[in-house]
Structure formats: C-alpha cells, structure tokens
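Note that one protein chain is taken out, while the other chains of the complex remain in position.
For reference, chains read A, B and C in written order, and residue numbers begin at 1 within each chain.
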Amino acid sequence: MIVSAPEAVSAVEDGHTVLVGGFGMAGMPVELIDALIEHGAGDLTIVSNNAGNGDTGLAALLAAGRVRKVVCSFPRQSDSWVFDGLYRAGQIELEVVPQGNLAERLRAAGAGIGAFFSPTGVGTPLAEGKESRVIDGREYLLEYPIRGDVALIRAHVADKMGNLVYRKTARNFGPVMATAAAVTIAQVSRIVEVGELDPEVVVTPAIYVNRLVQV
Amino acid sequence: MIVSAPEAVSAVEDGHTVLVGGFGMAGMPVELIDALIEHGAGDLTIVSNNAGNGDTGLAALLAAGRVRKVVCSFPRQSDSWVFDGLYRAGQIELEVVPQGNLAERLRAAGAGIGAFFSPTGVGTPLAEGKESRVIDGREYLLEYPIRGDVALIRAHVADKMGNLVYRKTARNFGPVMATAAAVTIAQVSRIVEVGELDPEVVVTPAIYVNRLVQV
Amino acid sequence: MSLSREQMAEIVARDIPDGAYVNLGIGQPTMVADYLRPDSGVVLHTENGMLGMGRPAIGDEIDPDLTNAGKQPVTELPGASYFHHADSFAMMRGGHLDVCIMGAFQVSARGDLANWSTGAPDAIPAVGGAMDLAIGAKQVFVMMSLFAKDGKPKLVPECTYPLTGRACVSRVYTDVATFAVEPDGVRVVETFGITVDELITRVGIPLVPSPFD
Partner (left out) sequence: MSLSREQMAEIVARDIPDGAYVNLGIGQPTMVADYLRPDSGVVLHTENGMLGMGRPAIGDEIDPDLTNAGKQPVTELPGASYFHHADSFAMMRGGHLDVCIMGAFQVSARGDLANWSTGAPDAIPAVGGAMDLAIGAKQVFVMMSLFAKDGKPKLVPECTYPLTGRACVSRVYTDVATFAVEPDGVRVVETFGITVDELITRVGIPLVPSPFD
C-alpha cells in the first residue's frame, strides 16, 4: 500500500487513461506527475479539470510529448502556454466537457451507472452528436461514464489502510476520481496508524485506494 | 430554522410525497412522524427503506389510514404486521424498488439528473415495463428520479444554519433524502452555534435543510 | 450617468434576498461580495467545493488549498462546509442555489446566455462550470456593459455567439439599465443616465417599460 512515487506510478502504461486530481494547483498531485514524467509512459489520455499551468506538473507532462488527448473543462488559462502551443500545432486532441458533467461522468464510472441524462449543455455547441431526450418537460443530454486506468490524486492525511481525508477546496475531484479508476494512487502529506482517523470523517474509504505515497 | 415538531411538519399537505429517513430504527425520525400523525395530513405517498415496524412510527402513520402508497425496498419484516394487513386488504399501494436504485433515484432527484441507466434488476420481474439498453456490452434499465415534497430525516448534531452531521449507520438515507425534497426537516439531538461544526466534517450542508427540530 | 462596475455590483447585491445561497462565478460578478451586508445571511457557493466562502485572503491568510473558482485565495466563514466536485455540481444542477451571477458576451430576448466562446475559429474552447451554472441556479443574473466597444448592443434578438444555456437568464444588470427577462418579454426595471426611449432605439429588441416608469 505505502510505496515510493516511482513505484506507485509504474502502474501507468502506454495508452492509458489517467485521471489527475486538482483544480488549478489545489489538490494537484505534483510529485506523482513528476514521477510519471520520469517513468516515461506515453500516448496517454489525461482527464483533469485544467490542462496544465506554467511549465511544471501537467504542463511538463504535455511538453514531454506524453499526452495524446486531454479531457477537461477549462484548458485555456493565462499560463497554459504549453497546452496552447501543442493544440494550435495540432499535436494534441482536446475534449471539452462542462465541469459538472466531467465530475458526474467520473462519478458514474465509479458508481456503475451506464449513462445518465444531464440538463447541462442543452442547446449549446457541446450538445452536438449527443442523444437528447425530453423528460418531464425538460430537455436532457445523454452522458457516458469516464473511466480511468489510473487515478493520481492528492489528499491530506491517510491511514495505513488507505482511508483518506482532504483539506479545504483541495478536495475537489479527488474523491470522485478515486472511485473511477482501476488503480488509484494518492499522495498525502501524512500517513497515520489505522484507527487514528475518525470513521465519521473519512471522505474516501480505503476500498478506493490502491497505493499511498507520502510526500 | 429552529421550530417545534408540529410547526415543522405543518409543511406536509394532503397528497404529498414524504421521504422518511432511516434503515429499520437507525436514523428513523420518530418524533417527526409522531407529529405528522398528529398533524393529520393524508393521502400520502411515503418513500422509505421499510414500511414500518411494530405499532409505532411509520406503522402508526399507516394504521391511521394516512398513506395511499409506500415506495420502499423491503416492506416485509418480522414485525411489519400493520403494512402486511393493509396490503393484503388492498388498502395500500406498494412500489418495491431495489435498495440501491431507491438511493440512486433519490440522489438523481437532488442532483438534477433526468434519468439514469442502472444495471440493478436486469432480467428480474422488477424490470417489467422499464426501458432497457445495452451499453458497452452490459444491459441496463432506465430509472427515474424520486422527488419528495417534504423529507423527514434524523441527524445527530446541527448548527443553527442547518449544517448536519450524522452518527454511525444512522446516516443511511438522510443525506440523499435531504437533497431530494422541496422542504427538508431534520430532527437532531443537539443544535450548536454556527462555527462549532468543522467545515471538513459537515455531511449535509445547510443549503439542503429548511427546518430543524431538537428532540 | 451610467454606472461604474462598483455601482453595478452594489445594485446587484441589493437585489439578492437575505439568506440566499449564491454563486458569483468568476471575474466581475465576484465584486458583488463586497456589497453584501454582513448581516444579510447570504451564503456564497464556489464551484470547487465550498459553501460559506469569505472574502479574498491576504497575507498570512493565503492558503493554496483554499481558493475560489477563479483560483484566487479566499477565506472561510463560520458555518462553511466542503464537498467534492460531484456533490458541488449536484448542488448546482439540482436547482438548490438561489442565484448565480455571471458575465456575458450576449443575452437574447428570451434569456439565452452566451458567455463562454466568441466562436472565433482559432479560439481554444474552454467552458469550465459556466454551462452547469447557467442551467442550475433558480435565478441567473447577468452583469455586463449593455454595449460592446463597437457600440453594438449585447442584449440581442438571438445570440450570434455560441450558447452557454437556453432561456436561463432572469435579470440583466448593465451600466445603463437593469432588465428583467419575463415570459412576455424583456422589461426595463431601472435606467441610469439613459431614457427608456433611447434604450428602445439603441437595443434592437422590443422592450417592455417598467410599470413603475
């Protein structure tokens, strides 16, 4: 369960879909991404809210040419020059997903839901090609789960079984991504003994966590 | 926000759908149900995991002839004689919903999901009349949200804004039902000042709670 | 006199009911927070998983784990709660927020909103939470200047920019007038340094004058 970052990310293989937690830098598993760059797996699909900032973390993974496709809600930020350059050069695919659909599609993957009707995006260009249906007088679009081969997330404290608690708005995508991947790797600031976390406050139960890295 | 039980349940009107928390007696809002019996509203649809035990609580509401229909996963228990009698006499309608679909349909109502494809119940008598679809090689049934006019739930501690924490397995349906009703009424053992609950451990944010009753 | 951005924020704040749960999006609408009365009981939601967001964090208060939707450091108020992204957007999509306030490129006569893309061929599409917010809140308030830099009105018969949401806007707060989008048309609620006649002339859609004018 408790391993080094390089050992943890060795689960990632060429062609994998990797879910990466974080909203901007809050909750971003920076050390795991660095280890993934070292690891060298390529042809990846990255599912994350953003598409990298500055020259480190996700942006460095993109710059290293390891990413075939990005699935995110908001790739365009003031410091997203790495993604911008690759996208304009036609060197990376992009699937833009409204943030709420992104979160709900990840949850659906973890919850065994085959598909769901969402009201988000109806009447917009992002509705193109999607099945729509009117239910109870309101129009919805059919949305499918997004599953990951591996999830890289950041939490605050773990116990040695893998139960996780998060910190403030760094919680964001971590708990849903943890449920949506075949292998979930969490980097945490602290690992405590089993029994030290109050069972009432555990946010991600250990069943969803495969590897822990303390950074 | 903080009211007496009779004042709280005055939100229930004849013909309403009332969501009632609890799994057996754990999390059952007994005092609110007693107040609802006193209140006198009838022709109700009750959505709850069970259909009453013994002669008190939900069973008493049923015995008083206030309930037209029960939506639940498990009406038949060793001490469910009140429901059994009404059902066999043709005096109450029953919709049996697998427990996971019940929870997920309530969540869908709270989350603005129009409908979802669930793998539960495929090939069983409960699939009759439901739309089915094969997605990625697996068969699913289309399930619709269950909305309540009023939810009656039991939590452990509330702050004066309505933020809630629960206790052990008494949490069960409370958090999902709180999101699924137009008016949510929570009975709690203790009400504390705003700021006394740690924001990291709030399970039901105050936005979902309309009335608090301390019992 | 037309309104400054601060004055617009003040007017929007005045129209938020006490005790409302409100999402301020990113950019200009976040200024509304500065004009909410401390005793109003208004609770701010941020899409990245929080109710009870406080003012921007300064100095030692800055915590990289506590930001708003614009990724700026903020503070936490008593009675706050944190939740994950699926729960945060379920709260939106499920219609639990009373008011959401957003900027816009265009709003149509029936309340269609366009605020995520100018449709420029070389633009990188990026929608964030805008489409979820547009269809999720009980009321969507838009804050924008009424006229673009080229003088064209941004309140239009039909949006020419790609939509964010259909028939979702209930109020439009601009520098020269406030509008209510109602079933029978767009009503002028209040004007600032412009006459209703001039508004009608410059905005290319039929306007219903306020009954109080």
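In this text, a residue touches a chain if its C-beta (ideal position, glycine included) is under 8 Å from a C-beta of that chain, and two chains touch if they have at least 3 such contacts.
Keep in mind it's a predicted model, so treat the numbers as computed, not measured.
**Student:** According to the contact rule at the top, which chains on display are touched by the left-out chain?
**Tutor:** Within the full complex, the chain left out of view touches A, B.
**Student:** Of A:14, A:43 or A:200, which sits in contact with the chain we cannot see?
**Tutor:** With A:14, A:43 or A:200 as choices, the missing chain is touched by A:200.
**Student:** Among the options B:5, B:35, B:106 or B:161, which residue touches the chain absent from this view?
**Tutor:** Considering the complete complex, B:106 is the one touching the chain left out.
**Student:** Of the residues B:60, B:82, B:151 or B:176, which one touches the chain left out of the display?
**Tutor:** Of all options in B:60, B:82, B:151 or B:176, contact with the hidden chain holds for B:176.
**Student:** What chain A residues would touch the chain not displayed?
**Tutor:** Chain A touches the missing chain through residues 107, 109-113, 159, 161, 163, 179, 194-195, 197, 199-200, 202, 205-208.
**Student:** Using the touch rule from the top, list residues of chain B that touch the missing partner.
**Tutor:** 23-27, 49, 73-77, 83-84, 87-88, 94, 96-104, 106-107, 118-126, 166-176, 203
Everything that follows uses one rule, which is that only the chains that are shown with their structure count from here on.
**Student:** So what shape is it, when you link every pair of chains that touch: line, ring, star, complete or other?
**Tutor:** complete
**Student:** Taking CA centroids for every chain, report which one is farthest away from chain A.
**Tutor:** Of all chains, B has its centre farthest from that of chain A.
**Student:** For this structure, which two chains have more C-beta pairs in contact than any other pair?
**Tutor:** A-C
**Student:** Quick check: how many Å separate the C-alpha centres of chain B and chain C?
**Tutor:** 35
**Student:** Measuring centre to centre with CA averages, how many angstrom lie between chain A and chain C?
**Tutor:** 28
**Student:** Approximately how many whole Å separate the CA-defined centres of chain A and chain B?
**Tutor:** Inter-chain centre distance comes to 33 Å.
**Student:** Which parts of chain C, given as residue numbers and ranges, touch two or more other chains?
**Tutor:** 50, 76, 82-83, 90, 92-93, 136
**Student:** Please output the residue numbers of chain B that touch at least 2 other chains, ranges allowed.
**Tutor:** As it turns out, chain B has residues touching two or more other chains at 111-113, 199-200.
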